[in-house]
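A protein chain is absent from this complex, but the other protein chains hold their places.
Take a look at chain A:
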Amino acid sequence: MLILHCPYCGVDAEETELHAGGEAHLKRFGPGSSDADFESYLFGRENPKGVHFERWRHVNGCGKWFHAARCTATLEVFGTYSAQVLEPPQDIRDAITAKRPGWSWRDIQ
């Protein structure tokens, strides 16, 4: 069973307490953007076999949204972090690099 540490209330929450919110750090395109950018923001997904950044909600707990870095090929969790950031923080990137040297995700390394 998947267990994620909620960075807000500090609980190690198991899957039945959590709700998956899909790919994180999407770059938003709105009015005035090109059709291709808008479509890609709405529907295009990385869906990688490997390092994945995603949004989760501690729905049956404190109710807060947060971020997680996880491997979709092994289900290993690299860490969780605040929802108030646009990119994964350095300590999370370092934790991933230690396990998956040379990884990259979109233009994030």
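A few points about this structure:
Just so it is clear, a contact is a pair of C-beta atoms (placed from the backbone, for glycine too) under 8 Å apart; a residue touches a chain by one contact, two chains touch by 3 or more; residues count from 1.
Here is the rule we use: contacts and distances are computed from a predicted model.
Comparing "Sarcosine oxidase subunit beta", "ABC transporter ATP-binding protein", "Putative protease" or "CxxC motif-containing protein" against the UniProt entry of the hidden chain yields the protein name "Sarcosine oxidase subunit beta".
Taking the complete complex into account, residues 1-2, 15-16, 19-20, 22-23, 35-36, 39-40, 42-49, 52, 54, 70, 72-75 of chain A touch the chain not shown.
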